[in-house]
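Let me begin by presenting the structure, written as structure tokens, before commenting on it.
Omission of a single protein chain aside, the complex is shown with its protein chains in their original locations.
Our next item is chain A:
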Amino acid sequence: MIVIRDLSFSYGNDFAIELTHLEIASGQKVAFVGESGCGKTTLLSLIAGVLRPHKGEINVCEHKTHLLSEKELRLFRLQNIGFVFQNFALLDYLNVRENILLPFTLQSKKITQQTLDRLEYLLSAVGIRDKNKQKPQHLSQGEKQRVAIARALIHKPSIVIADEPTGNLDPKNSQKIMNLLWQEIDNTTFLMITHDHSVLDKFDRTVRFDAKGIVA
């Protein structure tokens, strides 16, 4: 469950996002749409605890993230959030397997057999099992995004945040990735920024942003 009340955030005097109230139920699939620069990414960053609000409350999975310390926020992100970025954001010096296990590496967590089983499952599910030793530069765009999805899901996060995950893909690959996401996110809360209106009917809900950055 995500609850946002009286939220206000700005980058100096240039841009502001204000939000009186927003509730997203657990397991809900929500699409965020609006023009570029209207605050979609900022809102998701605030929900994920990457940014701190200037005013208001953000309650995510029973964590009052606006009150958490830097360390607590970091742990909160590592344990509860899975990110899928538009540009895939894979580390080119790690292979597919190591990229997927990155959330565990960053937590200095021991890789258990359970994690390895999950890894094997995800590699098969996203169709890149045979490429698990390859570096990102040897993968196609679609394959890179599959790796990014597997990385977002490896630690079974409560929320998956996807920032235009199909933005760099052709329509055929976009469709495949969307199907894959839908197949794997299961009961996870899924927040996705998109400009592709053809996929909106898949979502439980759509949040629209107007040009002033105020949520409609």
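In this text, contacts are C-beta pairs under 8 Å (C-beta built on N, C-alpha and C of every residue); 3 or more make two chains touch, one makes a residue touch a chain; residues count from 1.
Criterion: contacts and distances are computed from a predicted model.
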Pick from "Permease", "VWFA domain-containing protein", "Multicopper oxidase domain-containing protein" or "Glycine cleavage system H protein" the UniProt protein name of the chain that isn't shown here. "Permease"
Given A:L91, A:L116 or A:L200, the one touching the chain that is not displayed: A:L91
Missing-chain contact among A:M1, A:V50 or A:V199 belongs to A:V50
Out of A:R5, A:R52 or A:R74, which is the one that touches the chain we can't see? A:R74
Hidden partner interface residues of chain A, rising order: 45, 48, 50, 71, 74-79, 81, 83, 85, 87, 89, 91-94, 98, 102-103, 105-108, 135
